[in-house]
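A single protein chain has been omitted from the complex, and every remaining protein chain is retained in its original position.
And then chain A:
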Amino acid sequence: MSSQNPEQQAEQAADRLPAQAEEERREQPVVRTGMFGVKTSGDTSGYGRLVIRQSPKISTPRPYGGPDGAAEAGEFDEIADELERAFAGFGDAVERVVADRGELTFFVKREHLVEVARTMRDEPSLRFELCSSVSGVHYPQDAGAELHSVVHLLSITHNRRVRLETTCPDADPHVPSLVPVYPTADWHERETYDFFGIVYDGHPALTRIEMPDDWVGHPQRKDYPLGGIPVEYRGAEIPPPDQRRSYT
């Protein structure tokens, strides 16, 4: 599979990564450009077989800029400065900050999530008074942080948005509940529990909301078995969607 073309080699190294260590690989963001993920040979053969399921662990250096994506310090730096000023344990609580595609994300350690959210809500210069949504994302390959709980906050006062992302390991799927700070998180967290199995500690009534009460499993996890469809032809079975031959 290895090519003599240096550009192609670089691409294969970035895409297939056979020689790289697992940890090193996970640190690299997956950013594909070009038509179909191919920059050199123009592969039109169909199946690329480039299976990469990894979350980019990128961290943006200062300045963060603003929603317009400007290079100089902007709105996002203001938010970060204010949070740093108002929340004493900022360096301890915020693992990394990502400013990407005009959106600001704080990766908050779960122990500090409620306090960070409370500061976000109460501090007049931040004043994120509305919690837009809480949703989950499952990254099975992200060892130690398989489950992500993503909170979108909105400040009507300052007309800004920010995202708080919290991770928890699959073995200990606990994240503190935001209901005491944002009552609207009630149903969002129930939904995320229902679909991902993230247990929100402190939630007043964490029960299933979409699936039946006696359902087993959490359907939107990547490892949830989907089941194939038996067809009446010589015992054949249409495989589950995640096991079918597919493009990546």
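Remarks
Everything that follows uses one rule, which is that a residue touches a chain if its C-beta (ideal position, glycine included) is under 8 Å from a C-beta of that chain, and two chains touch if they have at least 3 such contacts; residues count from 1.
Please note the rule applied: contacts and distances are computed from a predicted model.
Not every chain of the complex appears here, and the one that does not is recorded in UniProt as "NADH-quinone oxidoreductase subunit D", selected from "Phosphoribosylformylglycinamidine synthase subunit PurL", "CoA transferase subunit B", "NADH-quinone oxidoreductase subunit D" or "Quinol oxidase subunit 1". Think of the hidden chain as still there; on chain A it touches residues 29-37, 44, 46, 48, 52-56, 100-103, 105, 129-133, 135-138, 150, 152, 154, 156, 159, 161, 163, 182-184, 186-188, 191, 208-214, 219-220, 241-242, 246-248.
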